[in-house]
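What follows is a structure written as structure tokens; I'll ask about it next.
A protein chain is absent from this complex, but the other protein chains hold their places.
So that you can tell them apart, the chains are marked A and B in the order they are listed, and the count of residues begins at 1 in each.
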Amino acid sequence: MSTAKRLDVIGHARRRVDGREKVTGQLRYADDMKLPRMLHMKLLRSSHPHALIEAIDTARAQAYPGVHLVLTGKDFPVPFGIMPVAQDEYPLAPEHVRYVGDPLAAVVATDEQTASAALQLIEVKYKPLPTIATPEEALAQPEVRIHDYTDVGNIHRNQAFEFGDVEEALSKSDHVFEDLFFYEGDNHMAMEQHASLARAEGEGKLTLWSSTQDPHYLHRQLARVLQMPAAHIRVIACDNGGGFGGKCDPAGHEFVVSKAALMLGRPVKICLTREEVFYLHRGRHPVLMKFRTGVTKDGKLTGMHLQTLLDGGAYGSHGPASTFYTGVLTPLTYELPRFKFDACRVFTNKPACGPKRGHGTPQPRFGQEVQLDKIAEMLKRDPAELRLNMVTQANSLTASWLKIGSNGLAECIRQVVAGSGWKQKHGKLPQGRGVGIACGSYMCGAGVSIYWNKMPHSGVQLALDRSGQVTVFCGATEIGQGSDDVLAAIVAETLGISTKEVRCITGDTGITPIDLGSYSSRVTIMMGNAALQAAGRARDMIVTAVAEQLEVLPESVVLSRGRVFAAGDAAKSMSFAEAVVYAESKFGTLGTVGSYTPPKPPGKFKAAGVGPSPAYSFSACVVEVEVDEHTGWINVPKVWIAHDIGRALNPVLARGQVIGGVYMGLGEALMEEQVFRRLPPKLSSALVHKIPSLLEYKSITSLDMPEVEVMLVEDPDPNCPFGAKEVGQGPLLPVMPAVANAIFDAVGVRIDEVPLTPEKVLRALHLKREGKNPRVGPERFPDVPYPEPTFVLPPGEGGDGNESKMAKRADRVMERSAS
Amino acid sequence: MMRLPWFQYQRPASVAEAARMLAAEGPRGMLIAGGTDLLPNMKRRQQTPATLISLSRVEGLKKITNGSGLTLGAGLTLTEVVGTGAVREKYRGLWQAAAQVASPHLRNMGTLGGNLCLDTRCNYYNQNEEWREAIGYCMKKEGKTCWVATASKRCLAVSSTDTAPALIALDAKVRLVSAAGERELALASLYNNDGINYITRKPDEILTEVVLPQLDGWSSTYWKLRRRGSFDFPLLGVAAAARMAPDGSVLEARVVLGAVSSQPLPLAKASEFLVGKKLNDEVIAEAGVLAASRAKPMDNTDLDVYWRKEVVPSFVGYALREIRGDDMRAMRMRISRQAL
Partner (left out) sequence: MNTALQKVDQRKAHITLRVNGEEVEVSFAPYKTLLEVLREELDLTGTKHGCELGECGACAVLVDGEPLLSCLKLALECDGASIETVEGLAEGPELHPLQAAFSDHGGSQCGYCTPGVLMTAKGLLDREPNPSRERIKEALSGNLCRCTGYQQIVDSVADAARTLRERGVKA
């Protein structure tokens, strides 16, 4: 059949498949579940930031009326962690608590009120330890050990990569820019607080309903921690009330409710409070960054040395990946012949950081884009032109061996420049008003799984029967991003039916084929490709059967709008259901599968697996600001953003993702911060989350949100289903630096730190008035003992993608000893 | 889920009955009006009354009397206050303050009386029990030290009511009723500069009404500093009211700051300074400096404490310029993110 078929579903604005459930209150999130004889669980959390547990006495709690079970760390001998290299966390801390909020005991009772009351009866004897509040302290005090599995003090991960001789490139540059930036940590703040419900079933089997983005990884970890066969465990990811990365890590409470349900033979539920969500955290890492970037006088980059220092909090979480991500995606947007990055993650006595929308990349993106603005200023070039002049090309390899496929960055820049009236505004608005531009790029799914294996990253199964019903099964998880809608749309388009005819069954490890989870913007591409394959196979069966029946060539059979017919012969036509009957008659019970495995990454050096992706999205953003020169007060009247999405499968949802990304980026730019408070050390050793509430952790309200003008750039990517690239994370990236650059355009001050608060702007304005460097931002970068880099020759210099241990190494050792 | 502790509940039908119940309960009892301050505090175990005496069915607390001046029942919700024509037209500062309290839903629930009796706030105190335990509590409840200023002998929690500064600038009085009798006092005297004993209302008294004088020829305004256009408590409130001569010189003025102390802060000096002067830019700037010298923000709310002090003159300036008759709509949109 002809492949250039008109698209009936894809690309059209449509009610999302789960729309109705969401607006009627029918959709069941994890905490909405209720089972007969269900019990409730609450956790006791450490009130010390760092301590050894000397004793726990649970006797009084156990005896409290209504209490069914009390669990402590000794009930959980096996640790967990999402990454195989960071299994450093226990469901309940057995002997060592590492931050205020670290869970250490659990009570299961008839209701939450009773469980809470009983928690107060648990007596814990702590032996306080010295605390580490910042990365600087972590480096300076290696003798205070938050974990004992690290090689050096509190350094969790430490890595360095060099693609081509960066020092040489810098020394040959016309200018070298050196800048420090800091990006404060922040929380996902999904509106739904994490909840889980566990039920023991059958012969020692377990079902867990949970607000999780990654049921598959949770499933594996449950088997490990509970020491049960994975096949006896079923994880059902309920629709998430927002995730943003905050529900990717398996969480302590998921293991504890499971164990409790197995021990009691009764369903057990827990729902975290908002404060507990801030403790579970796994949010954006605070990152200190140093950029040394070489440029030619005509505005081309020559090389960049990026150093990052991540404040990891108390546990590993996704840290090993997060650490890489503060470097690896940097070269995607602009031609950069040589690139070096050093990245170090340290432990501190605070809730663990992890993946949040943009995972590890918004921080360096902020630094890179603000530094480019400074470069443009110094070279007296228009910042948009400067960028356009150096964008990476489609079908190219970066110095760091990332393969870029389709690339709409230049078009994104052109569209936001035109749409925002950039040329009439930049440098030309009255004092106090300004515009800033920035770009970004993001992966469409991580090229390798979190644990090493050769199996597909996503699988889809399709069942069709004579009633005409189509059911599609996939492990992917709906977190609000619209993955069920993508799944239904791809199947519907391929089979020529409407999305209403497709039932999606997703996120259930007991009945759906494995999909790795809703993270790294991988679902549309990976699940989508798997769905395309499964649906294509079903279509082929239908076509074969129908062609036989209608006595036409299979090539002429068309599936469209619920009909199956012969092209050009109106008389030869039947309904989709009738067509399925023929197919079922011919082939027996119908079912197909599809799966997707991403292409092998082009780099071959160790760790070359982090960063590669089947495709990359690109975006460009212009932000307009008004800054009050007396107070530093910042107002954002409007944002323009262009996003290269490849193809918008459902434009309503795609635009929603873009606006949502801008919203979250603006929040990070202007107000969101997960910050901590230490009391005067002489009086107290407390180290607490400063503001664990929705009132004081500031997020943007409807009144603070500017109008966003969205431009979707559609240049279908051949690696992606119907050409569709990601849209869930990329559009957040350029927002923060665009705000900072706009503030500079408005009042001539540089805020090299996120969030960009009025207080910082006013401080910089004072410096400006005093004739000093009008900049607020970090002043120094500590000595970090980065390792000797893995050296890889860039593709442009004849590299083969392997680590090269040649002459270069020796040169460097000599250089070092000379200096 | 954050849940309330157990409590007893009483629902009187009249002020007299409520007063009797309150007297009988003693310090174990607390009044509940909208509950939007008290219930979060109870859920966090900051306040743990054994008995709640509800004002929800008490007769007469929603009265609006429009005689000379205006009398507003303490039980009116803030939405009802905002919707009262006389407030909007004649007591604009109150209207603007009430319209900026919390969020629309909270204004539908929270009452004027509750707003005036609002507990003082501090981000070492407005925290869950577990959090406060982690810092060893503080002077305001169960602890000894004030963490905001460890040498301080008193609690420095912040008076965070929006309507009180506006009403004080409008020279409002309040009526307090107890089983023993009733009294009327200037709203300004309802407060102490002490984060714990912030209110002079006796534990057995019920605030029943707010009495506003007739204010012919006065104009008033309220400017609020907060991070977002909604939800947030004030980090600074500037209420100003003035009566001007036809030539534009000030005959009488009252400027009151909110959220920079444990009580609303009437600025006598700055107010006197304005009298007899025309509100030109220099006069406004000087009044701003005078105001700032009284503001003592502490590091126990949102945003940087030095910055909060530094912007006092600007906010006083917005208020006085609005009183002068400048078109402040654009600035209002930038600061408040809504037209007021």
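Here, a contact is a pair of C-beta atoms (placed from the backbone, for glycine too) under 8 Å apart; a residue touches a chain by one contact, two chains touch by 3 or more.
This one's a predicted model, so the numbers in the text were calculated from it and none came from an experiment.
Across the entire complex, the residue among A:V593, A:M705 or A:L767 in touch with the chain not shown is A:M705.
When the omitted chain is restored, the residue from A:R274, A:R537 or A:H766 that touches it is A:R274. When the full complex is taken into account, the listed residue touching the unshown chain is A:V23, out of A:V23, A:M378, A:I511 or A:L553. Against the chain not displayed here, subunit A makes contact via residues 15-16, 18-29, 31-32, 34, 113, 116-117, 120, 188-193, 239-244, 273-274, 479-482, 652-653, 655-657, 659-664, 693-695, 699, 701-703, 705, 707-708.
On the side of subunit B, the interface with the absent chain consists of residues 1-9, 11, 32, 34-36, 39-40, 43-45, 48, 50, 52, 54, 56, 79, 102-106, 108-109, 129, 142, 229-231, 338-339, using the contact rule stated above.
Criterion: only the chains that are shown with their structure count from here on.
With centres defined as mean CA coordinates, subunit B is found 42 Å away from subunit A. Those residues of subunit A whose C-beta lies close enough to touch subunit B in the complex are 45, 47-49, 100, 112-113, 116, 271, 273-275, 626, 628, 630-633, 635, 671, 679-680, 683-684, 686, 688-693, 695-696, 698, 700-704, 757-759, 762. Subunit B contributes residues 1-3, 123, 126-128, 130-131, 133-136, 145, 147, 150, 227-232, 302-304, 306-307, 310-311, 314, 334-335, 337-338 to its touches with subunit A in the complex.
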